[in-house]
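Missing here is one protein chain; the remaining ones are kept as they sit in the complex.
Read from first to last, the chains carry the letters A and B; within each, the first residue is number 1.
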Amino acid sequence: MLKLNDVMAGYGSTTILHGVSLEVNAGEIVTIVGGNGAGKTTTLRVISSLIRARSGQVQFEGRDITGMKAHKVVEAGITMVPEARQLFPEMTVLENLQMGSFTRHARAHYKEKLDEVVGLFPRVAERFSQQAQSLSGGEQQMVAIARGMMACPRLMLFDEPSLGLAPIVVKQVFDVVRAIAAGGTTVLIVEQNVYQTLKIADRGYVIENGEIVMGGEAEQLIGDDHVRKAYLGI
Amino acid sequence: MPSQKQTTRAPALLRALGVDNSADMRGTLYVLLLLAALLLTPIVVGDDFVYHVFITICLFAGLATAWNIVGGFAGQLSLGHAMYYGIGAYTGMILVNAGITPWIGMFVGAAVSAVVGVLIAYPCFRLKGPFYALASIAFLEVFHVLAIELKWLTGGATGKMVPLQVGWEWMIFRERLPSLIIVFGMLCFTLVVAQVIRHRRLGFYLIATRERESAARAAGIPTVRVRIYAAAISAALVSILGTFHAMYLTFIEPDAAFNLVFSIQIVLFALVGGIGTVFGPLLGAILLVPITEISRGLLGASALGLHGFVYGVILMLVVVFMPDGIVRVLPQRLRAAMDPEEFDDTRGEALDDEAMGEMHPESVKTGERPPVGREVLRVDHLVKNFGGLAVTQDVSLTLREGEVLGIIGPNGAGKTTLFNMLSGFLAADGGSVAVMDANGNVHQPQTPADFVGLGVGRTFQIVQPFASMTVEENIMVGAFHRHPGVDAARAAAREIAEELGMARYLHEEARNLPIGGLKRLEVARVMAMRPRILLLDEVMAGINPSDLLEAIRLIKAIRDTGVSIIAIEHVMRAVMDLSDRVVVINSGAVIAEGDPETVVRDEAVIEAYLGKEHGNA
Partner (left out) sequence: MDLVFTNIVNGLMLGALYAIVSVGLTLVFGIVKVINFAHGEFLMVSMFLVYLVTTFFGVHPYFSLILVLPAAFVMGMLVQRLLIEPLQNSDEHIMIFATVGLSIALINLMLLIFGPDILNTPSSGLRQPVNIGSGMFLTGQLNILICAIAVVGGIHLFLTRTQLGRSIRATGQNRSAAQLMGINVSWIYMVTFGIGAACVGLAAVLIAPLYPTSPEVGQYFVLLSFVVVVMGGLGSITGALVASMIIGLVDAFAGFYLGANVKDLVVFGIFLLVLIFRPQGLFGGARNLSHVS
């Protein structure tokens, strides 16, 4: 479904990704594991075209989407739930969700998606008319995920969804991600909470210094010595 | 790799001006040639109009160079500098009419301007970018109105003339040569001042403050004071040139003396030449003044607005196509001459992590570990609220000499907030932080400067390099804390770089370092201050797992020199290995404390931070 081929990217004069290649198949949950600054977030930002790849290709459903404008990528069916929520703070929760279904395709399915989201996040529905910035961190994360779902994506990218959340909320977030995948949306997730992520993922990649150094079944990675030492702290 | 710089030593006088190697000496030569041409061309040509053009060049070059001290080095975009020009012009003019020579008047004007500069800089120093610019315009307008209103002093809107008296004493001449000599002298003086500031501690402090104010404060820089110094010096220099120009024009009026467009012109020359460089403004004035003066001379009133239009268009083209000014697009050799310090040995290309890999300390000295000593830091019942949310609730901890205290906890638990209170960046709402000095006396520091003074150094979780400075200059900013002299600071910086295995990258601009290198630079900068207590905020983050061991050894080596360390860390491996004691924080409160092995088995810790599965695994 998604295929990265030898992607190089960075900010200013700094190169972060030195040729990243990976694949995500339809219906999978795939995770990218790595230290801070290894290039996880940058990879997601390249896929969603928030930054431009210096070289290499990004293919989605057979189409080359490298260098496509960010808003076109959303129309193509990829939505990212960004790190640290990134809600529109001075808009209401409902307005945030409306912005989520901005594309023409999403707007056509606005009603049914909204029902689906309300079903999944009853708490969010209670807060519809509140300003997004007045919500707690956990609630904001739920709104961010709900907002992402409103775009009717076929591939959802999650960037550190559990960041800064209480452990109990973290568990809910992972449940939601699993539910989204079960609903037929493909998921690519980046997380510092490596163990829990690998537990829900089908496959995973390990990224170090902007290069994929390892990839495989999630189970296999959990058992891997290097991964256990470096990322699970065992 | 010992740099070639040390092989050719420049004479002491030149070195005082920041000329300390052969490249710099060549640069000095170019600049001197340029200046000589500026003085000699009109003398040789002998035409009155040519004299006028060159006098105007010198005037604007001087004004732009002086502006650059505030606008470039300190990064505060004043669009109101004409007010100091006006103050100088009016002070000189008023005193001349009272029978006092402008040679005295210009210093009186400079003093007044410096005071005004300080009075403006103090309340405005927090304002950034467009807001500082707006404030400076408003101040300019205020002076404009004052010049019109205070008729008894300024002659009101009609302006003021010099009395008819000619000669050196009055700075008024029939021929042009003496005026050229005077303004040329003023230009040279201004250039020397700018050059000295740039290459002394003040210059480093100004640029560091511009680049990252919080990091500058953490390095013990009195950020407010250095900006006030810069404002005063810049205002005084502009004012002196203003006095000269009033005598040269023999007439001033409020609309011309306190003119926004005049202010903008000054900035334009600096921008075209290269903001923040010492000689860029000179270059900008040399390039632009003739164009406009000649077009004005040739077309006269028939093309009213033409030169203004050209200025505006040039301004837009420059910012779009060469925002760093002419200096940055000069051929390398010339560029090195005009802007030696900035140029340095920068290769201008990004280092990748592989290159940084070689930076690892080949042999970190691991000496005998001294025993853990007495208490050096004590935190009692610290409380901090942000808008009703208790970010820190009743945190107490102690640190002993030579000890490493690890702090762990989930993101958002309040670890960095705690650090901010332990370094003076945040004031606590309750509780106290006590630091013991080297003699064991107890202090209660408040500001970052207090903490730095007691030997508390910190790094930032989000690295805060002074991006446009080289690695060496970054470390020097820390080193200045103990070594006020440039040479001593440079030597200390090199020593630290050597210790941390960064010696090869001394002349690399910080912006080109990868994240791992920047983390190391944070440590290097704080180590250059030789702190007694070191606060490390996630310095291991971003370091490759494979390089973790080296980094851990490095911290141990620092510890073994007797430094006490508090480290916030997520990398459990490092926490377990380094810490003598671990404090676990969750939701702003300490939930566990003890030796690492005990803490990771603690039920509450597993629940809150490590996760159930971690405990079972």
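The rule we apply is simple: contacts are C-beta pairs under 8 Å (C-beta built on N, C-alpha and C of every residue); 3 or more make two chains touch, one makes a residue touch a chain.
Everything quoted here is computed from the prediction, not taken from an experiment.
A.B. asks: Using the touch definition given at the top, which of the shown chains does the missing chain touch?
C.D. replies: Contacts of the omitted chain with visible chains: A, B.
A.B. asks: Of B:35, B:197 or B:264, which sits in contact with the chain we cannot see?
C.D. replies: Residue touching the chain left out of view: B:264.
A.B. asks: Which residue from B:66, B:79 or B:599 sits in contact with the chain not drawn here?
C.D. replies: B:79
A.B. asks: With the missing chain put back, which residues of chain A would touch it? List them for me.
C.D. replies: Touching the missing chain: residues 48, 50, 69-71, 74-75, 79-80, 82, 86-91, 95, 98-100, 102-103, 106, 147-148, 151.
A.B. asks: Applying the definition given at the start, please give the residues of chain B touching the unseen chain.
C.D. replies: 75, 77, 79, 123-124, 126-131, 133-135, 137-139, 141-142, 145-146, 148-149, 213, 260-261, 264, 267, 271, 275, 303-309, 311-316, 318-320, 323
Operating definition for what follows: only the chains that are shown with their structure count from here on.
A.B. asks: State, to the nearest whole Å, the distance from the C-alpha centre of chain A to the C-alpha centre of chain B.
C.D. replies: A distance of 39 Å separates the two centres.
A.B. asks: Per the contact definition, I'd like the list of chain B residues that touch chain A in the complex.
C.D. replies: 348-350, 352-354, 410-412, 511-516, 538, 541-546, 548, 570-573, 587, 607-611, 613-614, 617
A.B. asks: With touch defined as at the start, can you tell me which chain A residues reach chain B in the complex?
C.D. replies: Going by the criterion above, the answer is residues 10, 12-15, 18, 35-38, 137, 163-167, 192-193, 195-196, 199, 208-210, 226, 229-234.
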